[in-house]
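Every protein chain except one is present and positioned as in the full complex.
Each chain gets a letter, A and B, in the order it is written, and its residues are counted from 1.
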Amino acid sequence: MAASILKVVGIAKSFGGVQALKGVSLEIDAGEIHCLAGENGSGKSTLIKVISGVHEPDAGSIEIVGRRLSRLSPMEAIALGIQVIYQDFSVFPNLSVMENLALNMELMDKRALMNWGRARAIAAHAVSLIGFEVDLDERVENLSVADRQLVAICRALLHDSKLIIMDEPTSALTKKEVKALFAVIKSLQSRGISILFVSHKLDEVFEISERFTILRNGENVAAGSTEELDHRTFAFHMTGREFAEASYKSDRAPGPPVLSVKGLSQVGSYEGISFDLAQGEILGITGLLGSGRTELVETLFGISSPDSGSIEIAGREVRMRSVKDAIALGIGYVPSDRLTEGLFLPQSIERNAVIGVLGRLCNSLGLLNRRAVAELMSKWIAELSIAAKDPSLPVKTLSGGNQQKVVLARWLASELSVLILNGPTMGVDIGAKYDIHALMRELASKGLAIIIVSDDLPEVLACASRILVMRDGAFIQELEPATTTESRLGELSTGVA
Amino acid sequence: MISIRSMTRRSEPYVFAAIVALSLLIQARSGQFFTGNNLVDLARALIVPALFSIGCMLVIVSGGIDVSFTAIASLAMYVTDKTLLASGYSGSVLLAYAMSGALGLLMGALNGGLIGFLKLPTLVVTLGTGSLFTGVMYGVFAASASDVPPAIAAHGKQTLFTAVNLESGLTSNMPSQVLILVGALVLVFLLIRYTMLGRGIYAIGGDEAAAERAGFSVAWIKLFLYSFVGLLAGITGVARISMISYADPSTMLGMELTVIAAVVLGGTRVTGGLGTLTGTIFGVTLMTILANSLILIGIPTYWSRVFTGAVIIVGTGVSARQIGSARRRVRTLQKEA
Partner (left out) sequence: MKRSFVSVLAVALVFVLAVPLFGQSYDPMKFKSSKPQAAWKIALVPKDATNAWFVRMESGVKRYAKDTGINVFQKGPPKTDAAMQAQVIEDLIAQGVDAICVVPVDPSALEPVLGKALSKGIVVIDHEGASQQNCLYDIEAFSNEGLGQALMQVLAKSMGEKGTYTTMVGNVTNASHNEWADAGVAYQKAKYPNMTLLAAEPRVEIMDNLDTAYQRAKELFKKYPDLKGIFGTSSLSTPGTARAIEELGLKGKAFVTSVGLPNENKPYLKSGTVQAVMLWDSAEAGYAMLATAVAVLKGEKIANGINLKGKGWESMTFAPESTKVLLGKSWISITKDNVDSFGF
């Protein structure tokens, strides 16, 4: 057995009375890819910060490369070969790739002057370590998310790293980019570098890691070899709950279409799109990045206009010039980037939920009827089981999944006929994901027509009653979830058999 | 990829093209633009706003905004002027620059301390201190327009060379203060290009948290930055009053908005992180030519506000759109990814 590179035992840490870690242990061997999993609030981030010297633990011991340490500063952690790649990559978007790679080294060496020749040499060396081909003079903000991540990885490699901690590294990557990242991780492993891969996505845990550690509520709940893990046990350890998901089938008799799209085209985005959507249906639209899926649903919500084709709502042709028109027609849209697009984060849960229906909640003088707001709010909090102590707290105090539910609550409050969800569970942890799926089914069974846009294929298979695969701006196939598989969907959307 | 690049492309060429177009228009309308003495006049008019814009650009690059630099310049020059007048000082003007610069530095350090160490928002801090410094000038020092001491008056008459328009016989003197501008440009160029301190200013403007993690001393860099801007402002104050031999406490107040506009016009990104000296000087040059050539073009001076306003809206609007569309594009990519 390989020597352990990191061994933490019985780590406890509390913040102002809240016990974030209650005696957590973690051991990583040299050259091992280890997965640390857990839902939001399980203590993953706190543990990473303890390992990287940002937080000092209240109790427990840390052993790095066989050295027992009672205290660890961030600089010491780096000197011992521990590097963290944060979710935001901690890069300077406005600076060149070269500077992003070289600045940290130069600062470590306490240099006062900038030597561009040396910077270029450092940067060229860094990218050569993983064979990353990039223009060193390009500004990082002009790179794709995946390339920014590679910049962060190359930068970490410069420090003679023994352990690289990656905090949810795949959360903003496409499937293809994830594959490329995994190849890089494997090549790092082959150099003897250990990787601590923090994730809550089961597929990734299976694919990349050899061993795993799962945290829940600041405690170790499971650890071992990934081979011993399956979907159900993973979900159980993560959430402490049992889930069973069958594919969705509408139990309504097919009624007339609520939404009917005929030959809809927008130059450069999508072309000749036609479909019907009936009450109680969940239509899954899947396709790769750039397949036109987002542009299409943005048109259905009045964000952009089609160049040709028609949209009918309840059998009547409509023209939507703005989002306001779409809302008036009973169409709701929840964008995937809920943090920046869906919500007013510092405002209260209550205000966020009722903003779409303010007009209805006002009295004749145009003043807000507080009681009506409170009643509506408590109804939706109960119905959606939003874990909120107090609806007057800011939305940002909620977890990601609960924030997503607030967005749903807002739309449901405004009496919809069609609800469009774009990547409804992106970045949401597994428990909340199941909750949202269950909610979608329940809403559909009550008669709502739902469109979900997602490239999370298991999700589409589990939720949709009908699946449309989109490629290069066109629908290429319609599928029944019951008679298709994940790999078939993948082949269709990539066009690669 | 290409589309992103083209959207965030540099704005210097456009501003330069605008300068050329405007120059040709003025030349066509007056026949006076490309004459030695007119160019010297413009260079002279450029000195003060350009000096201000250098500091202003650095602050905006760091992700902040400073609206107090004209107040700093005014109070620093006024106290210096009055002190030297009262003491009957007759030595070198260097003392005036040193004193005003030092006062400016102290006032800038107050900004820097509040922004760097107490982490207060830059706009709030500089609005507050700007008002404070103006208040002290009028309240405590009961400032009103004043003479300048002999050292400053004599300095105002120092000329590097005289340009003669052979046709009209008109002459214009290149004031020695232009050397201060050249010096400041060289100094700041070296600072932002070849020191870690300068790169730190850009890094903070790009991502402050990342700068902290990378090992930059963010608070100290900000203290330095605002102190340096104060120093430049103090020096600019003396340059200004020496060129007109008249210490008017209100002469620079209000310039901050045009200076900020010129800096943004020159391609400095309002949200921080990007900005060049070349672009800044182009921006200030365009604004200065415009402000000082309406009569040459043949437009009544009443219209100058309209024109300045229009250029600000068009210029800053274009750069804001560039940022906006680049962001939107990146966001869509991230969203879909």
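Just so we're on the same page, a contact is a pair of C-beta atoms (placed from the backbone, for glycine too) under 8 Å apart; a residue touches a chain by one contact, two chains touch by 3 or more.
If you're wondering where the values come from, they're calculated on a predicted model, not measured in any experiment.
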Contacts of the hidden chain among displayed chains: B
From B:V136, B:L170 or B:V318, residue that would touch the chain that is not displayed: B:L170
Identified contact with the non-displayed chain, of B:I19, B:L120, B:A219 or B:L296: B:L296
Residue of B:A43, B:M243 or B:L290 touching the missing chain in the full complex: B:M243
Absent chain, residues of chain B that touch it: 30, 32, 35, 37-38, 41, 45, 139, 142, 144-145, 147, 168-173, 240, 243-246, 248, 250-251, 291-296, 298, 300-302, 304
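Assume only the chains that are shown with their structure count from here on.
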Inter-chain centre distance, chain A versus chain B - centres from mean C-alpha coordinates, in Å: 44
Interfacial residue positions of chain B with respect to chain A in the complex: 1, 4-5, 8, 193-199, 202-203, 205-207, 209-211, 213-216, 269, 272-274, 326, 330-337
Touch list for chain A against partner chain B, complex: 86, 88, 90-95, 99, 103-104, 106-108, 111-114, 139, 141-142, 144-145, 172-174, 177, 289-290, 293-294, 335-337, 340, 422-423
